[in-house]
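Mind having a look at this structure? Questions to follow.
Missing here is one protein chain; the remaining ones are kept as they sit in the complex.
Order of writing sets the chain letters: A and B. Residues in each chain are counted from 1.
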Amino acid sequence: MTISVSLNVNRKAVSADIDPRTLLAQLLREQLHLTGTHIGCDTGQCGACTVHLDGRAVKACNILAAQVQGANITTIEGISAANGDLHPMQEAFREHHGLQCGFCTPGMIMNAIELVQKHPNPSEDTVRAELDGNLCRCTGYHNIVKAVIAGAAGMKG
Amino acid sequence: MHTFDYHRPATLKDAAALLKKNDNARILSGGQSLLPALKMRLAQAPALVDVNALPELRAIKLEGAVLTIGAGLRHSEVAAAKDVLISIPSLARVAAGIGDRQVRNMGTLGGSLANNDPAADYPAAVLGLGATVHTNKRSIAADKFFTGLFETALKPGEIIVSVEFPLPKRAAYVKFKNPASRFALVGVIVSEGGGHVRVVVTGAGNSGVFRMKDMEKKLGEKFAPESIARSKVAANKLNSDLHASAEYRSHLITVMAQRAVTAALTGN
Partner (left out) sequence: MNAPYIGQSITRKEDLRFITGEGNYTDDVSVANQTHAYFLRSPHAHAKIRGIDLSKAKAAPGVVAIFTGDDLAAAKVGGLPCGWLITDVNGQPMKEPPHPCLAQGKVRHVGDQVAVVIAESLHQAKDAAALVEVDYETLPAVVGAADARKPGAEVVHDGVTDNTCYVWSIGVQEAVDKAFASAKHVTTLEFANNRLIPNAIEPRAALAEYSRGDDAYTLHVTSQNPHVERLLMTAFVLGLPEHKVRVIAPDVGGGFGSKIYLYAEETVITWASKRVNRPIKWTCERSESFLTDAHGRDHITKAELALDKNGKFLAMRVFTTANMGAYLSTFASCIPTILYATLLAGQYTTPAIYCEVTAVFTNTAPVDAYRGAGRPEATYVVERLVETAAREMGISPAELRRRNFITQFPYQTPVALCYDTGNYDATLTAAMKLADVDGFEARRKQAAERGKLRGLGYSTYIEACGLAPSNIAGALGARAGLFEAGEIRFHPTGSVTVFTGSHSHGQGHETTFAQVVADKLGIPVENVDVVHGDTGRIPFGMGTYGSRSIAVGGSAIMKAIDKIITKGKKIAAHLLESTDEQIEFKDGIFSVAGTDKQKTIAEVAFAAYVPHNYPLDKLEPGLNETAFYDPTNFTYPAGSHICEVEIDAETGVTKIVNFTAVDDFGNIINPMIVEGQVHGGLAQGIGQALLEGCVYDPQSGQLLTGSYMDYALPRADDLPSFKVDTKVTACTHNPLGVKGCGEAGAIGAPPAVINAITDALGVKDIAMPATSEKVWRAINSKGRKAR
């Protein structure tokens, strides 16, 4: 069986013919060449594949591409401003050394952005609790937490 | 994943027809448990019927002493829904504590109940609040719904549409998380309402979620943590695994139950 899906990715209309087994993460990485969305596990826990689905942070390796028919998807490649200016959360991760190997980083940033949309003034405890869907093996989270709090301030403008 | 056909019906009626037509088809809701199982080839289905587009599963309403939540509501939506927050705040907190943020943004009430993972939170809440599960065919009381590990009273082709919760006087759920999976190593919900107390345990039972009648009785006499300080679930009724022995789970049930009672009393 092959099915067609049409959706918006990073504000651009795209469509593809896919095997129904295709995961959203695979559609993004392999067919749309948006390789910033990473795959770090197979049980839906590491969060490296986090993207926004109609504004909600979700794990793209745990969603079928078929399920996002007609949806708006935003990936790490789509959050900078049109003029290339970085998103405040991206800036905050760089400024506060919130990344080392960089592999978990796109998922962290995508989750952090929605986290801040829900909790505009997050405390350290809130940030730590709300990052439970993302694993990082490099940073010990210390600087990620700092970055998210700084990013929250940055997102206020 | 093994191959499968994918269907995305637009109405409940179409979904039911597709399930009837495709033997052994599985319903795909949030997919947060089903998809990992399919990916790792631990589960297989010739067809998936995606219920995410069904408008019938999306209703949420508070009428009198009853809160009805559509089966398609995602955990994050339930956690944030005003009707839930004002009527059964403990249920909102259950939803807010399921899985992780991204899981809560996809996973649904109906999906969690149909899966009936023995360490999941929603089955505890539904049983602990004495809710009723409405399907496209009938209504099933929570006490009859959960029948064993990953097993429910649902018949092939039956779709959960909504869940009806009577409003409790007070209730609280306290979870001791498995440090790896973050599922409940032991989770206990206590509720009091309509002259009854319910105490329900998840994460620990040999056959999934269960009521703790001894505690219900004692709390019915006096709704206070000390009432159940000596009430224990026998370890031989509990599971032992890598993460906790039955003995430790038994101990935690009593501690979590007491904490839940305290939380219900203080509203925290």
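Methods note: contacts are C-beta pairs under 8 Å (C-beta built on N, C-alpha and C of every residue); 3 or more make two chains touch, one makes a residue touch a chain.
These figures come from a predicted structure and were not determined experimentally.
**Student:** Which of these, B:Asn24, B:Thr147 or B:Ser181, touches the one chain of the complex that we don't see?
**Tutor:** With B:Asn24, B:Thr147 or B:Ser181 as choices, the missing chain is touched by B:Ser181.
**Student:** Can you work out which residue in B:Met1, B:Ile88 or B:Met212 touches the chain that's missing from view?
**Tutor:** With B:Met1, B:Ile88 or B:Met212 as choices, the missing chain is touched by B:Met1.
**Student:** Using the document's contact rule, name the residues of chain A that touch the chain not shown here.
**Tutor:** 19, 21, 29-30, 34-43, 45-46, 48, 75-77, 80, 86, 90, 93-95, 97, 99-106, 109, 124-125, 127-129, 131-132, 134-145
**Student:** In terms of residues, what is the contact footprint of the unshown chain on chain B?
**Tutor:** That gives, for chain B, the contact residues 1-3, 40-41, 176, 179-183, 242-245, 248, 251-252, 255.
Here is the rule we use: only the chains that are shown with their structure count from here on.
**Student:** Provide the C-alpha centroid distance between chain A and chain B, rounded to the nearest whole angstrom.
**Tutor:** That gives a centre separation of 28 Å.
**Student:** Using the touch definition up top, name the residues of chain B that touch chain A in the complex.
**Tutor:** It is residues 1, 3-6, 8, 28, 31-32, 35-36, 39-40, 48, 50, 52, 74, 76, 99-103, 105-106, 181-182 of chain B that touch chain A.
**Student:** Enumerate the contact residues on chain A facing chain B in the complex.
**Tutor:** Residue list for chain A touching chain B: 1, 3, 19-21, 23, 42-45, 47, 50, 53, 56-59, 62-64, 66-67, 69, 111, 114-115, 130-134.
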